[in-house]
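Comments concern the structure below.
Only one protein chain is missing from this complex, and each of the others stays in its spot.
So that you can tell them apart, the chains are marked A, B and C in the order they are listed, and the count of residues begins at 1 in each.
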Amino acid sequence: MLAVLSLFALVGALVATLYGASSLMAIARRATDVMPFESGMLPQQHAASRYHARWYAITILFLAFDMEMIFMYPWAVVLADMGVGAVVEMFGFLAVLLVGVVYVWREGALRWT
Amino acid sequence: MLTDLSGWTIAAVVVLGVLSVAGGIAVFVVDSMARATFALLASFLAVAGVLLAFDLVYLAVVTALMMTIEMAIMAVFMIMFMMNPAGLMPMTMVHNARGSALTGAVAFVVLVVGIWTVDWPIGRTERPEDSTRQLGEAIMGSHMLVMLMIGIGLFATILAGTVLATARGRYDRFGADLAAKRPDDPIPGGLPR
Amino acid sequence: MPEAETAAAAWGVLPAALLVTGVALGLGWLVAAVDRVVLSGGGGAAVLEPVRSSVRLLTEQRRTTLAPDRLLWRSGIAAVPVLAVLSMAVVPIGGRTLWSSSADLVWFNAMEALLWAAVWLVGWGPNAIHALTGGYRFLAQGLAYELPLMFSLITVGVGAGSLRTADILSAQAGLWFVVSMPVAFVVFLASAAAFAFWGPFGAPTGADIAGGVTSELSGVDRLLVEAGRVIFLGATAAMAVALFLGGGSGPWLPGPVWQLLKTVAVVVALVWAGRRLPVLRPDRVVEVAWTVLIPVTLVQALVVAVLLLSGFYAV
Partner (left out) sequence: MDLSRRLRAWALARPRVLIVDAPGTVERRWAVEAELDRRGWPLAMSPADTDVLLVLGTPGPQLALAIDVLWSQVAQPRHRVDLRATTDLHHRLEETLHALGAATPKEHVDGALPARAGAGHSPEGTDDSTHEGMEHSRHEGMDHSGHEGMDRAGMAGMDHSGHEGMDHSRQEGMDHTAMGGGGHAGHHMHHGGEVAGLPMAETAPDRDGLALDVLRVSIGPVLPGWPTGLLLRADLQGDVLTGAGLSWVDATDDGSSPPADVHPQRAALDQLASLLLVAGWPTAARDARCARDGLASTGQSELATARRRAARVARRVRRSRALAWTVRGAGHLPSERGSAGDGDVLDRVRRWCDVALGADGHVPASPASLDEVAAVLEGTELGTARLIVASVALDRSAANTEPEEARA
């Protein structure tokens, strides 16, 4: 705990040092204020807009599947003590989710819109 | 109860607790969807830090892991569907400020009164050597039924979410009789079908 | 019992943390140097190039763009190297990890998962179209690599019956895990390339979007993101050695030397193989990841679970 905290502090200090070193060594201390790069043209609109992610359907599948990780890590630890029953239960659980994956795949939701 | 904890732990819990509340408040103060989302993530990470201070490593780390991924995905949707994602225009994150303030104050009072008046049970059991193992034993043993129910629930979520989220289904891809050899998709994927 | 074996306990907290940071920088340098050698087609002089680039970036002016989200941008930039070094907390150095808990593997996983936020923020911050596209590409790629990576980590946990790096190392005293879990090993290394957005999974920084998330970064900002990438790759290579290649075990030579040799070998193999491939675009990878990789890694986990119950791993 303390070890992680000190590592965090150390690397934080390292990052701060790099910023400090940069402000000492950099040819110009102030950041140059530029227009966003748009391959030689000036941008016509703000890029930070309502970005249309093409894979939003996959996120639902992902989140549902991801939830089950909470169970699977502890499951790995106790597997040896629990025996065959735990294997059957966990993979039965996963099999149900994989049926969901097959359904999603057939509906084409794994492809971008 | 508190006496089990070292002074450092208590200090960490207090600081992180304040941070998490501050993050929660920031969600409603900032006027950008991206900042609101990541203020919420900061709040969750502070909670993970509290759990870590209590030496509940697995819960702490899994909180950080899940919440980061979920907030990143939430950011996608917040920015996709909400107005003014970057906060470049002036806007406010709250509606019905008076009513919600009242509701919030009442809920706060109820909870605080509850916390200080309930006769909390005192933990008699020894702290486990390995809380991850204990969690695994609970999940695979006495709480297996819960897990199975969650499995079915997640399956239903996948199906329902996909049906609701997608405008196209298999009949659009393979034709009315599902006879097409290759699906008709706007962007091809990595597999032939 | 294993608490006493952490590096922090053995050498003191601060020296151990310093050592871990130093090793992290060394690993980052190693990856960057090997990458440069492979990219430039040979030439041993390329090993100095990472140092040269770092100094150049330190002397370079920083940039800010029109109406950036400065707070989120800078947090994302700083988070990338910080997370990379923090992931080293559970990577064994000379047989000892800086920190040991009952969930070391999850810690490693979580540090990498926090990149989802960090990299996206680096892309979102500058309010520029190429960077923004890169940030979203990283999330899309995350949907593909995250679960296979988790399954491969869990497979290791099943084999060792523990999520603690020290236990995993001792569980491989008889046989390296790579023998019984080759799929998990390959998936783990491929995921490393994916979360470090490098090589065949470099779409978030692709040349087709002018460098993607890094396209608006100059000076120390660019240095931090690039350093985070290579440190993450190096940390994952070192972790792969611990999880699959028996850590420091080997004849004749002392453990740390073996560990170093194996790590260098893994880095060289990873970079060499990664640079032989073009970028695999996320829109193609996602479908294959879900329909092929996840089932395959699950079968791998099942095989290991059955082997465990049949007493294959003498725990």
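Note that in this section a residue touches a chain if its C-beta (ideal position, glycine included) is under 8 Å from a C-beta of that chain, and two chains touch if they have at least 3 such contacts.
Here the structure is a predicted model, which is why all the values come from computation and not from measurement.
Considering the whole complex, the hidden chain is in touch with A, B, C. Summary of contacts with the chain left out: across A:51, A:65 or A:105, the touching residue is A:51.
Of the listed positions C:82, C:280 or C:293, the one in contact with the omitted chain in the full complex is C:280.
What chain B contributes to its contact with the hidden chain is residues 80-81, 88-89, 167-168, 186-188, 190.
Looking at chain C, the residues touching the absent chain are 38-41, 43, 46, 49, 52-53, 55-56, 58-63, 66-67, 129-130, 133, 136-137, 200, 202-203, 206-211, 214-219, 222, 275-281, 283-284.
Panel shows chain A; residues 25, 27-30, 32-35, 37-47, 49-54, 112-113 of it touch the chain omitted from the view.
As a convention for this text, only the chains that are shown with their structure count from here on.
Rounded to a whole number, the gap between the C-alpha centres of chain B and chain C is 25 angstrom. Mean C-alpha position of chain A lies 13 Å from that of chain C. Under the contact definition stated at the top, the residues of chain B that touch 2 or more other chains are 34, 58, 62, 69, 73, 76, 86, 88, 130, 132-133, 187-189. Residue numbers of chain C whose C-beta contacts span two or more other chains: 67, 69, 102-103, 106, 124, 127, 136, 139, 146, 163, 283, 286-287, 291. Interface residues of chain C facing chain A in the complex, by the touch rule stated above, are 6-8, 13-14, 16-18, 20-21, 55, 58-67, 69, 78, 81-82, 85-86, 88-89, 98-99, 102-103, 105-106, 124, 126-132, 136, 139-140, 143, 146-147, 150, 154, 157-158, 161-163, 210, 215-216, 219-220, 223-224, 282-283, 286-287, 290-291, 294-295, 298, 302, 305-306, 308-309, 315. Interface residues of chain C, counted against chain B in their complex, comprise 67, 69, 71-72, 75, 101-103, 106-107, 109-110, 113-114, 116-117, 120-121, 124, 127, 136, 139, 142, 146, 163, 283-288, 291-292. Of all residues in chain A, only 1-4, 6-8, 10-12, 14-15, 18-19, 21-22, 25-28, 30-39, 43, 46-48, 51, 53-55, 58-59, 61-62, 65-66, 69, 72-73, 75-77, 79-80, 83-84, 87, 90-91, 94, 98, 101, 104-105, 110-112 touch chain C in the complex they form.
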